Structures are given as structure tokens and as C-alpha cells.
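For this view, one protein chain was removed and the others were kept in their places.
The first chain written gets the first letter, and so on, giving A, B and C; residue counts start at 1 in each chain.
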Amino acid sequence: MAITDISHRKRFLAQGNVYLPHIAVIEKIIEETPGVRALHFNFKDEKLREEFTFESGQFGEFSVFGVGEAPFCISSSPTRRDRLEFAVQRAGKVTNALHRLGVGAEIGFRGPYGNSFPLDQLQDKNLVFVGGGIGLAPLRSLIWNVIDNRDKYGNIDIIYGARSPADLCFGYDLDTWDKDKGVNMITTVDRGDEGWTGRVGLVPHVLEQVAPATDNAVAIVCGPPIMIRFTFPVLAKLGFTPEQMLTTLEKRMKCGIGKCGRCNIGNLYVCRDGPVFTYAQIRGFVSSEY
Amino acid sequence: MRLINNSKKVNKRKIGKLLSQWSEEFTVFVPSKENGVVMMARWDGTDTSFLDWYRNTVLPPKAHFLPPMEEMFRFQKDKGGYQLEQPASDGQKQLIFAIHSCDANALAILDMTFKDAYEDPYYLSRRKNKLLVGLGCTNPYDSCFCTSLGSDPFDAANVDLMLTDIGDEFLIEGVTDAGKQLVAQTSGLEEATEAEDARAKEVKEASYHKVTRRIDTGDIGSKLLSCFEDEDYWEKVAAKCISCGICTLLCPTCYCFDISDELVKQQGTRFRCWDSCAFPIYTKMPMENPREEKWRRVRQKVCHKYEFYPMNFGIIACTGCGRCIRLCPVNWDITQALNSLPAKI
Amino acid sequence: MEQRLRDEAKALLEQGQVDYIVGFEPGSLKFTTTPLITRDKNDVDRLVINPFMVNNLANFLTELKGRVGIVAKGCDSRSIVSLIQDNKVAREDVVILGIPCPGIIDLSKVEGLIGKDRDELDDIIREGDKVVITADGKTGEFPITEVLYDNCLGCELPTPQEYDILLGEPTSPVTDNSASQAKIEQLKGMSPQPRWEFWSNELSRCIRCYACRNVCPACFCQRCFVEETEPQWLMPVPRWQDNLMFQVIRNIHVAGRCTDCGECERACPVNIPLRSLTKEMYDIVSELFHFKAGMDKDAAPLMTHYEQEEAEDFIR
Partner (left out) sequence: MRQESEWKPRLLGFLCKWCSYAGADLAGTSRKKYPANIRIIKVPCSGRVDSLFILKALRLGFDGVLVSGCHPGECHYQTGNYRARRRMAITKKFLEYMGVEPERIQASWVSASEGGKFAEVVTEVTNELKEVGPNRLFDEERDIYGTKITG
């Protein structure tokens, strides 16, 4: 059987029913950009609050009761368990409802689902993070994870872009990373404004200019589909092999556990076998299915 | 073909009695017509006229395990926040009478998905309490092609007992332990004679040859892989598809579902219902849709059944029941699509 | 007629007058046809004309890019005209290969008549006003009105009014209006409550496959209201209440576009008598506004137009 065995991931099932969400409470809301907000949440159940664990790259199915469920990755790092965070871009029914919620509101959470970034394989490697827009959310979990274990990893390059300065998410993190001597932080926008003194240019172009070394390196890409599609060829041109390119994908998902059918790329289900893939795994389908 | 010997028999006129007997232990479902639509429905306790007209159902028996819609749980908000309430599982024993091999095999295929890693409690609890009484198919439709999928009209691999129509009598053979046990505790069955066993063999042989539609499944997966990117081919194949959900919703092996919430007067329900990869919104995301074009959706349907499912579970997710062909409003025919795959090196 | 159709279709493709030919070819099952949509002149030899060509091919016009040569029965041609009225199709982009239609055979009626399924029949041959059906070596002869679709029995325009090439002589319809209207009249004879019961019961079988919508040339919305999520008008789950809302609104939305081609009812896998809805709407529109869909390509679409004085007695 080609698909990954994920039976060991069966943790934290509510009453044995995988579709039953845990109740969680919104503890803090940060308006990141006009369309994106970060929500800090934690479980109502004391025991779960203590025991809950996850890995960078995993996601959950978040419910707004009466509206529906949607998948979002956990954007905080497992190394900082004082809080759980996820980020939501206003786009459809559930995301709009999440944007209407206030602190104290109850939501549902199922998860964590999916695989995670392969930390063991990233050890001692030089890491090149390439992110766009809200695509920084899953990378952010890994970036903090790596920074909190800084001596285990090589150089860290972060290339992050958004449409405009106002669309840059996690500005507070960008500042911190920028000041961190162990991190090479490059921020870019598609279009600048009066106050913008940084780089202007699309993420793939900037990546090409920055041209990070490929030796002992792994590139981790996340952003809107169109950015991902244009980033892979640039990485290839720079000399990254398909095995050296990681991405985390977003699809329409309903169940989150490989049953409802809609998130497949070839025989792989993004919810079940992903969301983290190497380019080698999906390249056969990437041009036509993603 | 799996043949079982030492069978019992029952006269067709006594089927009513047999079903009544079984009704004491089980809720019995038999082929019935709801305004002309054939489906397995609760037996009314008397009518056995389906023996005269039954060929196969329109609504596949998967509907008994993965219903067109079901309540997953209810939720209500009170002072303490949201309270969730799961539907009580009925635990009642049920028996589906006269299921054909294609549909029983389809359940075994569905099992793989619903048992995989995370178990699906709704499907599996329904699966546990149902006994499948197979009826060998002696009159397959011209759209049937089960023999191309390693099966045949009398395949007993996934039923609990198997019935064979030998004219005035049905031969009854227990297949699983539960099936054998039921045969043993059923009164009024007679021993079948050797001649009748021989007759059954003839019926099976004849039925096998009545299935004439064929596909070559030999290296179908690699063929599909090699022409996955052949846009011209898929566009041509998909041209007449109207993107309705008939072939998928009524497919006994299709399991895709949608989950949605409803809130009426503070009482909330989370539903799940059948969904189809033929619908554009099935994969639609706010910014883009990976399967906006019709040919991509048709390709997904074909490849999922014949390429991806075998990659994941080692079995083709199609049992050749032919529903997708005979119910299609435009006669889109999966066997034609598979048989006309361009040869690639 | 068939040969002439093939010749004309081939010529249209060869001369580059059209990019596509849309017609019927033999289906993969007995007594069926299937749409043939092709750019290849070698395919047109498969085109057929027979009493089993059920589909309303106008449905494909809104998705094909380029000029299309399309085979059209009377009702199909009206659907094409309706699409022209709605600016969904430009008249100069279609070449209508009109077929004077003698009526299409409803296989479910044949099955009912013979007591056998379609694939168990040996032959169905139409001979003028009769149909000769062979099964198990036995032959039976029946009046054609017993096997034609209900909508064919009420056909007002068997020969296309709008065409570029007419294949054969104009034909007059074989009609049996009372048979065509029988189900509807029966419903109208009931009082409101049993009628509502009837429809809620029928629509409880709906599985929401949307075949009725997707075979319908008049249903051309880019995004159907059932797919709207903000607000969500109805649930995607096949509950009768939501099914009924879907069907009622679909009918209201295609009012003045529906040509009573009967495809929705034929396509329905769970036998919901949808034509008893669409035809009633057709009659309501005809009675209130003297409007029949797809009769005049220069006429304004029903719902974009009005007369100063019309149906107002219900307004306070």
C-alpha cells in the first residue's frame, strides 16, 4: 500500500467519534491585515488543555457551530505551548463567521490532522522559507520551532512577501526575525506605498535575486497556489532537487481524515497524506491538479 | 468463482415464510419499488412479488450504510456553552435480502476507506449489525460488466449467505459464520439434491456468459497514469458529460460526502450527505478551483476508481454494476472511456 | 435524411463554417442515442436520426467555444432561440440543422406496455402512426401515441421554426393533448393540501444529483442559487423541504425559457414527475402573458419585459 500509515495519529478523539469536535474558546484576536485575523484559542476541557500536543505543519478542522467547519493549520509552535493559534483569511462562509466572533466565543476543534514538517530530516540543514500572504501561517509554526532549537539547524533564510505592506501578516514576528542575527529575513511586497522602503517584487523573483545556496539546504514553500506554482521552477533553476523542496498545500476539505474525497492530488489526500509534501511526491500532478 | 457445496434449498413459494421467520430476529429489507424506483426497503411482511421483477436496485445498497443524508450530531448552546449530542445508534439487527454480488463487493471496497486509519463510526456501526443475503444474478443488464473486474454474477465473496435461483427453488448456502449459523437455525429448509447442485452450476455458468460488456483491466492503472496529462483525450471523452451527480451518487463504491451545519431556533444539527466529484463546487476554494474544467472532473472520477484507489488499497473501486451507464442521461459510458485510452509508450 | 445530415455536417466542418458538430450517435445501450460533439469530419458518419434521440442538445451551446452546427428537433430549436433571446448564444454562431420531429419514444412506456426492461426487448420499430415491438420472438403493434413521451404528445412545434438547413419536410405533430396533460389535470383536481402532500412526497426521493438542472438548456447560470453560501438559501442535504425549494425556484427561474422538452423528467434517476411542474409553469406563462418560450428570437425574454396592463387582479 502506497499511502502513509497514519494510524498512530489517532489522538484526542472526542468520545471515540472522529467527527465530534472538542469545544474551544477564543482567548485573543489579533487583526493582522484588513482581511486576516489571528485567533488564539484553548480547550474548555482542562485535561485536554494539558495533554494536547501537535507538530508544526498539522492542521485542525475548526467549527463555527451553525455555520460549518473549515480546515486551518495551527500557526503557533509546539515549542510554545502557552497558547494555540490559527490565522484566518476572510474568504467564504466559515471564515467570515470566524471574523465575526469575539473573544470568549466558543468554537469546535477536531485534530490535529495531517502529517507535519519532517523535523528529523531538517536537522543540521540550511533552511530557506518562502512564504506569501497568509501562507506564512504554517511556516511560522516551523520557524518558531526551529528558532527555539536554533543550534540544531544551519542557516535560516526567510523570504516573505505580500501584495502590499498592509497585507503582510504577523508583522510582530517579521520584526523579531529581522532583528534576529541568526535569521536572514527578507520581506517584499508586490506593490509598495509611501511608507514602504523595503523590497518590491513578486516572491519568486525575489527568491531568484536572493539565490540562496542549495548546499545541504531545504526550501519550504507556502503561499497562494499561483505563487507555489511559480516558485518551484525558480527553486529548480537555483539547483534545488525535487526532494529538497517542501510545501504545505491547501485544498477544500470537509472531513480532514481522508474520507470525504475532495482534497486528493493523484492518489494522495492532502488531509491524510499531507499537507506537507516534497515536490518529488506531487510533481506528476502539480501542473494539472494543483 | 467461489462455489459452495452441501447446500440447502427453499421453494420460491415459501420465501414469504422464510422472510417472516427471519423477521423475528432481524428487520428485513427487500427490493421494493418506491414510485417505480427500485431500492431496498423494509419488508411489509407479505409481498414477495419482487421475485418476479427484481433485477437490481437504482439506489445502491450503500445507502443503508452511508445514507444520502444523516445527522452526525446535534448541538445546542446553553449557559455552559455548546453541548453536543450524538444520535443513539439503534443497534437493531438488520438483514438485506437479495443483494447482488456487485453491490456486496462494493461494500467491501467502502470498508477500506471507512476503516482506514481513522474509523468512521457511522458507517462502521451500520455495517456491524447487518447481514447480507446475496442473490446470484441470473439476468444482468446490458450495462453490466462485473466479469471484467475479477468478479461474476454469483460471486459470494462478500455476502453472508448466497441464494441461487434454479427455477422453482432457491439453493441457500451459508458463506460466513454468521450466514452458516442463520442457515442452521432456519427451519423449513430442505437438503438440496446432487442434481440441483449441478443445476446451480449450470445457472452460474450461463449467467457468467450473459455479461457481455468488457473492459481490459490488465494494466489499466499504468495506462491511465501515462495519459493523465493528455488533455485532448480527456476533453474529448468528457465533451458530452453534463456534470450531474447520477453516476457518482448512485455508484455503490463512491463514498464522497459533504458536511454542513444547520441552525433552527437555537437547535443545531451537523449533517453529512452524499457529494460528487462531478460538481464544480466540490473542490472550489475561494481563490481558485483545481477542477474547474469538466474534463478534469471526469478524469478524476475515472482515475480515482481505476488508478488511485488501486494505488492506495490494491483494488479497483468499481464492481461493474453498470448503474453509471444505464442511469446516465447522456449515455456517458465508462467502459468506452477506458477501452479507448490512447496507447502510450 | 440521415445521409443528408452527415453530408451537410461534413460540408460545414470542411468548409470551416463551424468548429463543432453537435448531433446524435448510437448509444452504447440498446435503443439509446448519445450526444456526438466533435470537430472531426470523420466522426460525422456516426450521426443518426431515430426516434430515440432524447437529449436537448441546445444544452451544450453555452459551453462550446466557437461556431456550432447543431442538430435540433422542434423543442431543441426553441431552446436555441431562447438562448439567443437571452444573449447566451449569437445567432450567427450556430448553424441549426433542423429535424422535423415525429416524436420521441419513451422507453419507460414501452417497458410498461411489454412488461420487460429495455435491454430485454429485441426490436422497436416505428411505422407511421404505429410502433412495432418485438420481444422473446413475439411481435406486438401499438398506436404510437401509447409510447411517445407526454411532452411529445403535447408538442406544438415538431418542425423547427428557426433553422439553417431543414432535413426533410415539415411534419405535423402526433398529439394526444389529454394524455399529455393527464397527470397535471389529475393534480389540479385535488385540493391544495393533498397536492402539497403529493409534491412533498415525490420530492422526498430527490438525491440532489442536479441532473434536471444540468440537462436543461434554460439552466445556464454560472452559479446556481443552491450553491450560494452567503446567504445559504437552502441546505445541500437531500431533505424534502430543501429539495422542494430547489425545484420550485428552479421552475420559477426558467419560466419563459422552458420549452417543455421534457429532459428534466427523463433525466431524473428517481422518477420524480418533474414535467408536471415545468409544463404547468409553461401554461401559466402562456395564459398570463401569452408568451411561449423560444418562438421568436427577436422577442424580449419574458422576465425583462412587461405590458402596461396585465395580470394585476391579485395585487391590492
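FYI, a residue touches a chain if its C-beta (ideal position, glycine included) is under 8 Å from a C-beta of that chain, and two chains touch if they have at least 3 such contacts.
Quantities reported herein were computed from a predicted structural model and do not represent experimental measurements.
A.B. asks: Where does the absent chain make contact, in terms of the chains shown?
C.D. replies: B, C
A.B. asks: Among C:S204, C:T229 or C:N271, which one touches the chain that has been omitted from the display?
C.D. replies: Only one listed residue reaches the unshown chain, and that is C:S204.
A.B. asks: For subunit B, which residues touch the unseen chain?
C.D. replies: Where subunit B meets the chain not shown: residues 27, 29, 34, 39-42, 59, 63-64, 67-70, 90, 92, 94, 126.
A.B. asks: Mind pulling the subunit C residues that touch the left-out chain?
C.D. replies: Against the missing chain, subunit C presents residues 187-188, 190, 192-201, 204-205, 225, 233-234, 238-241, 244-245, 248-249, 251-253, 255, 277, 280-281, 284-285, 288-289, 302-304, 306, 308, 310-312, 314-316.
Going forward, only the chains that are shown with their structure count from here on.
A.B. asks: Looking at B-C and A-B, which one has the bigger number of contacting C-beta pairs?
C.D. replies: Between the chain pairs B-C and A-B, A-B carries more contacts.
A.B. asks: Would you give the residues of subunit C that are in contact with at least 2 other chains, written as numbers and ranges?
C.D. replies: Touching at least two other chains: none.
A.B. asks: So which stretches of subunit A touch two or more other chains?
C.D. replies: 92
A.B. asks: Could you pull out which subunit B residues touch subunit C in their complex?
C.D. replies: Contact set of subunit B toward subunit C: 34-37, 55, 58-59, 68-69, 139, 141-143, 239-240, 242-246, 249-250, 258, 260, 262, 271, 273-276, 279, 281, 294, 325-327, 329-333, 335-336.
A.B. asks: How about subunit B: which of its residues touch subunit A in the complex?
C.D. replies: 72-73, 75, 77, 81-82, 84, 86, 113-114, 116-122, 225, 228-229, 231, 255-263, 268, 270, 272, 275, 277, 282-288, 290-291, 296, 300, 303-304, 307-309, 311-314
A.B. asks: Any idea which subunit A residues touch subunit B in the complex?
C.D. replies: 1-3, 5-7, 9-10, 14-21, 23, 44, 63, 65-69, 91-92, 95, 106, 108, 224-226, 250-252, 254-255, 257-264, 266-267, 272, 284-285, 287-290
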